[in-house]
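All protein chains but one are shown at their positions in the complex.
Chain IDs A and B follow the sequence of writing; residue 1 opens each chain.
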Amino acid sequence: MMIVETVRLHWLLGALALATTPVPGQQKVDARVAVTRDVHVRINGAFGELRVTGWEKDSLVLTGLLPKDARLDGMGGMGGGPPAKGLKFYIEGSSRPGGASGSLELFVPFGATVWAKSGSARIAVQGVTGGLDLNIVGGSITVTGNPRELNVESMDGAVEVTGAPVWMRAKTATGAIVLRGSCTDAGVTTVAGAVTLRDGTFERTRIETVTGDVTFAGAVARAGSLTIDSHSGTISMHVGAGASVDVEATTIIGDILNSVTSRRPAPGREGRGAELTLTLGTGDAHATLRSFKGNIRLTR
Amino acid sequence: MSEPQPATAPDDATALAARAQRGDVAAFEQLYAQCAGRVFAVCLRMSGDRQRARELTHDAFVRAWERLASFRGESGFETWMHRLTVNVVLASVRSDRRRESRVALTGDLPSPTISAPGRAVGPGDVAARIDLESAVAALTPQARMVFVLHDVEGYRHEEIAQRLALAPGTIRAQLHRARQQLMRMLTR
Partner (left out) sequence: MTDHLAWETLNDLADDQLQEDERQAAEVHVQSCPTCAASLAALREALQAAHALRDSVSPPDDLWAEVRGTIERRKVARLAPDMTYLPRGWWVTPGRVAAASLILVTLSSAVTIAILGPTTAGTFASADIPSLAVSWQAAERGYQSSVLELRTQLATNADRLAPSTVAAIEQSLATIDVAIAEAREALLRDPLNAALPELLASNYRQKIELLRRATQLAPST
């Protein structure tokens, strides 16, 4: 028997379709709104999965499935008429303990700015070139593409970026952070997550970790800078052929392994730890690697 | 729980809240002007007493001023204020109970039975005509609390259960008894 459920949506601008669902225990979401190309979209609340795709249309589409007793509220508009410049969505989750969470798909113009926040969720974004601000506690964040600005925050959820964000800040407590690609201004902070930056050119990069291991396998741009601070995590810097960078490595009580050149690290202050400075190529860029008790490795 | 509609555009209230967070009392006064009616209504219906509602409204806004840092703008200010107000009222109820050693019993209401609908009180009746507001105010405290939270403010059984530290099934039973009590007053 067809069970007709309604999703109550409150709008200041635009009109949303009420949907029917043939699936017991779930309700369908289907929202379509004309928006500006640089629309700001906020979506937060209880969703288990969110896929965001940038597209060429000047419209926003939100589809998916939510639990039967979940609730989606939306508010929109900062102007007097369509297309909308700003939209907000809030999802109030199912009241049933352990109940399934929603799965949503959001299409936005390429140049949109999307802010998404949830508890434990999988967020995947592709093709957005505007701004992204993604916050989770657990789950995962995956970004593919070249957003102008990318801010990702997670506690134990993993963060994976493939592309070339211009400006990026990635922060976790224990979640791993991986960036495959380039970045002009990158800041990465984690307490215990493993950090990997590779396969691209990085202009200004700062990485801070307490116990997480850091692997840098990219290139530092001409006149660029790389700074990595670690308390006990291992710092591994893979140097490509043709690299042109000054490297200054210091560990208070750890060890330094240099397999890039023949230079051997010198003992640190008071005979503990180690220090190493070396110049690769013409030293056009600068890398500062500091560790308290984690080891530092320089490899090809 | 259904979200109350903000009195003004959410961005205005959010901007005022941001100013109030920085210590701007004038901005907070504007927020008060926007929200006080709803807050007082909630306090009045949950307490059933106008003087008590005044005290609770005062406490709610003072608490809001002191907790402004926790308002992040993810929900509307009026929604945030509504939640805070309900918490203030429930906390005061618990405090009153501890002080007066008075417990609202769930079993002190007569067992609910279906009854024939009573004769509606006509306009010429000498007997007091109880309107809905008065009937709600006349409910026993626990019944009024559950009825207002569910049927007026739109909270779900589970939300009320969590806030009152009772099982959802108990809330459902209390709600049904409260409605029975109410219907008897309305159809007297």
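The definition used in the following text is that a residue touches a chain if its C-beta (ideal position, glycine included) is under 8 Å from a C-beta of that chain, and two chains touch if they have at least 3 such contacts.
Everything quoted here is computed from the prediction, not taken from an experiment.
J.: Shown chains touched by the missing chain?
T.: A, B
J.: Looking at the full complex, which residue from A:40, A:88, A:171 or A:297 touches the chain that isn't shown here?
T.: Within the whole complex, the residue contacting the unshown chain is A:171.
J.: Return the single residue from B:90, B:138 or B:152 that touches the missing chain.
T.: B:152
J.: Decide which residue listed in A:61, A:210 or A:260 touches the omitted chain of the complex.
T.: Selected residue, touching the omitted chain: A:210.
J.: In the complete complex, the non-displayed chain touches which residues of chain B?
T.: Residues in contact with the chain left out: 4, 25, 28-29, 32-33, 36-41, 44-45, 53-54, 57-58, 61-62, 65-67, 69-70, 72, 74, 112-117, 132-133, 136, 147, 151-154, 173, 175-176, 179-180, 182-183, 186-187.
J.: Would you write out the residues of chain A that touch the absent chain, in ascending order?
T.: 1, 3, 44-45, 117-120, 135, 137, 153, 155-156, 171, 173-174, 189, 191-192, 208, 210-211, 229, 231-232, 250, 252-253, 269-270, 290-293
The definition used in the following text is that only the chains that are shown with their structure count from here on.
J.: Inside the complex, what are the residues of chain B that reach chain A?
T.: These residues of chain B touch chain A: 1-3, 5, 9-11, 74-75, 156, 158-159.
J.: Which stretch or stretches of chain A touch chain B in the complex?
T.: Its residues touching chain B are 8, 10, 12, 44, 69, 71, 73, 75, 78, 88, 90, 92, 95, 117.
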